[in-house]
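With one protein chain withheld, the remaining protein chains of the complex are depicted in position.
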Amino acid sequence: MDQLLALVVVIPLLCAAGVSALTPVFRSHRRALDTVAIAAAACVTVLLVVITVRTAHGPQVYWFAGFRPRHGIAIGIDFAVDPLSAGLASLAALLVTAAMIFSWRYFERVASYFHAMMLTFLAGMVGFCLTGDIFDLFVWFELMGVSAYALTAYRPEERAPIQGALNFAITNSIGAYLWLSGIGLIYGRTGALNMAQIGQYLIRHRNTPSSLVVVAFVLILMALLIKSAIVPFHFWLADAHAVAPTPVCVLFSGVMVELGLYGIARIYWSMFGAGLGHRTVIAHLFLVLGLLTAVVGALFCFRERHIKRLLAFSTISHAGMFLVGLSWLTPLGLAGAAVYVLGHGLVKAALFLCVGIVLHRLRSVNETWLHGRGRRLPVTGVVFTLAALGLADLPPFATYLGKGWIEDTSSAHGMTWVIALLVVVVLGAVFVGSKLWHSMFGSDDDYTGTGKRDIVIQIQAGDSTTMVGETLHNQGVVATVRAFVNAAHGNSKINSIQPGYYRMRTEIPAANAVERLADPNSRVGRLVIPEGRQLDDTTDMKTNVVTPGILTLISRSTCVDLDGDRRCVAADDLRAAATNSTTTALSVPPWAIQPVTELGNDHRRIEGLIAPGTFNVDPSAAPQDILANLISAGAVEYMQSGLVDTAQNMKLSPYDILVVASLVQQESKSQDFPKVAQVIYNRLNAHHTLEFDSTVNYPLDRREVATSDADRAQKTAWNTYVSQGLPATAICSPGVDALRAAEHPEPGDWLYFVTIDAMGTTLFTKDYKQHLANIELAKHNGVLDSTPR
Amino acid sequence: MHIFPFLVVVWILAVGLYGVVTSRHLVHQIVCLIVVQSSTYVLLLAVGYVTGAVAPYFYDVPVHTPAVDPVVQALALTDVVVEGAVTALLLAFAIQAHKRFGTLDPQELADLKG
Partner (left out) sequence: MTPAARRWAFLIAGAGLVAFYVWGLTGLPGFGQYPGPYGFILNDVAVGQTKATAVVSAINFEYRGFDTVGEEFILFVAAAGVSTVLRHLRGERDRSTLDEALGRDALPTSDAVRMVALIFIGPTVVIAWYLALHAQTSPSGGFQGGVVLATAFILIYLSGQFLVFKRVSPVAITDAVEAVGAGGFACVGLSAVLLGLPYLTNDLSLGHTPGAIDSSGTIALISFFVGLEVAAAFVLIVGELLEQTLLIRQEDR
């Protein structure tokens, strides 16, 4: 027995464990880590090629732990290897080696986990190819799968959501569980787990047809169809590609999907084929699924802009073609598919690696390099072109040969229309190649003209010029990232662009896009909330000037002029959202939930929760979400100023301190804030009503220094002449100084204060008589002067 | 009569799948995945049962006493470990989703995909 068969799985596993155990050693010797991992993968590749050659003389079987079958019944696990399985395993090992060599310069950090996961991925793939036991097949399938999920989420390269990895993991896991169910069924009937043995059993009993066999076959088939990204189970592949790092994508597209199809071939031929019957039904099923996948994959290629998703759909399309090759259930069809897989695997790997090189360089290189860039990557350009030609199934590439054999088989079965459909697919592949080429290496592809329609795009904090270009490209503003980056080269305004929302037009020349971005008028959604504003607009009683409230400011900031249509979020809508939405929907912080809920259905319940400052508001968001974002930003601000900690120390709730700060903000000037805060606390401790005019004015939406008796007698939730303690909510949005004053009041025992002159001098006293005298002084100076009503 | 335990298998699978498909909370979805997996355990163990037989441990009983099928039990053990591993990984993904996007709702995450 050939010990190599066991070694090709054990070597990567041991290496993975070793690399992980010795992480501290490798931390300072990164090159050594890479070398060890690459050496292991290369070694496995060589061994597998040797095995492939040996299997040319006949299939090899290896029984683990020395348990050979007794009387034709297998009691252990075996590896049953023929040239197809060994060849596919060699391809897998080769691609892993290539991917690991690529990663040599790709990841900028030491990461022994990556190497360990790649090696276990390799072990899983090799085990999957070589095994002859259905449960063992499942175990390697799962090892492959879990390694793949972990690698997908390894270092999300772009801002793509983790949703890709989740989708991948959940979909494939369901497939795995269906597989297990299938195993349970077939074991329940045959009492065997060895594929060849099950096959023999089914052949012996093929005259007593059983629903169980059909169902088991379909369940296992579904799991493998999911893995091969065959329609309608193909959705996860594009998402996974968008998220996974490039070397991992190489493996997904180059070999993992193909292994799923190999699995189908294996279980069909080893287990179910002869015993199951229904040969034509199955053949037609595969054919239909395969064609559907090939066409759908090609069609999606046409509308995809994201480069890696584009390649993913191309893989899906090719997977469909492989399945078509399988569906003829003849040796030539299978051979055609195998050669096609080999060619496609290598070609797709090459494409991904070229794309990876280009993306890697663009990102980490600064603008001055870009001028000579095309000339600097000549090798990449040539390899890319060759690979694209290979993807289009042109001679002399193996893909041409493989497809040719599949087509031959099709015409031999009189289904020439299949060939026509395959031509469509080829066109799709050609399209993919040329589109990629243009966006990477092509001449400046740029739009001309004045553009189609207006849109709002978002620039996020930390975006480099290239990322901005990608955003613009994805939204259809510029034709290629490269054009934008070239046009923006050296433009200092673009280098220092602020994160926020900008109004742009789709399909405009790159130079135009740069101009628009640099133009301050394109900025939308910029919201500045000054200190001391309240939600509603207020009118100054003396001058009749209306000060816009926060809701009006928000509404104004969301105004965008799109294609002549001025669209804003109405202040009334915001008010309605403030009134009716739940505290969770508004992201009300936990320490504010109780006072907010207590006030009930009044939009003023969120007064004070939106902190003053500068914000970027998404003009297209729903009113509720806009408020929620501002409230959570406010909560963070307050938190960072130490609101919660101070509250604990002062034995008050954070919300109370906020209210105090808002009172302080409205009642005095900043130099007096700490003293006024102390007055408030003193009065609260003495159970004195606060008697602040600002609390009377608040619900009346006006600003005035003094109030009439009628107003003061009115009982509202805020009137501190009538009610003891603090008003129900804050009465404005306090600024940083007011907050700080409320958190750290100046020690003193004053109970009264009044401003005595126009410059804002304020006198504080504990004595009521002194306070009356101060009021006289104020009146004398003309400060306290309100028209009696 | 002889099929009732197996109907339980189907029921658990259906309930779990329903949960996965319609879930609005990632952790709930992952737990539903565990439920789907549980249906396979029940299937395996039910398939291996032999009426009137003992457990396949021959410490107290003589060696050739009829015993239930030990193979499915071993398979189920393997599955439990695999499932635990996958669940741990999925939960880590869920935490990452929450941290980055503030939401654990699968529908919302799908919309964010853009």
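A and B are the chain letters, set down in written order, and residue numbers restart from 1 in every chain.
Following the convention adopted for this analysis, contacts are C-beta pairs under 8 Å (C-beta built on N, C-alpha and C of every residue); 3 or more make two chains touch, one makes a residue touch a chain.
Here the structure is a predicted model, which means the values were calculated and not measured.
Novice: Decide which residue listed in A:210, A:458 or A:682 touches the omitted chain of the complex.
Specialist: Residue touching the absent chain, from the options given: A:210.
Novice: Identify the residues of chain A touching the omitted chain, counting contacts across the whole complex.
Specialist: 1, 3, 6-7, 10, 13-14, 16-18, 20-21, 23-24, 62-67, 70, 73, 75-77, 109, 111, 113-114, 116-117, 120, 123-124, 127, 135-136, 139-140, 142-143, 146-147, 149-150, 153-155, 181, 185, 187-189, 191-193, 210-216, 218-219, 636, 639
Novice: Which parts of chain B are in contact with the chain that was left out?
Specialist: 2-7, 9-10, 13-14, 17-18, 21-22, 24, 46-52, 55-59, 63-64, 66-74, 77-78, 80-82, 84-86, 88-89, 91-93, 95-96, 98-99, 102, 107
In this text, only the chains that are shown with their structure count from here on.
Novice: What's the distance between the Cα centroids of chain A and chain B, rounded to whole Å?
Specialist: 28
Novice: For a test of understanding, state which residues of chain A touch chain B in their complex under the given definition.
Specialist: Spelled out, the residues of chain A in touch with chain B are 135, 139, 142, 146, 149-150, 153, 160-166, 169-170, 173-174, 177, 180-181, 183-185, 187-188, 193, 239, 474.
Novice: Inside the complex, what are the residues of chain B that reach chain A?
Specialist: Within the complex, chain B touches chain A at residues 9, 13, 17, 20, 26, 29, 33, 36-37, 39-40, 43-44, 47-48, 71-72, 75, 78-79, 82, 85-86, 89-90, 92-94, 96-97, 100-101, 106, 109-110, 112-114.
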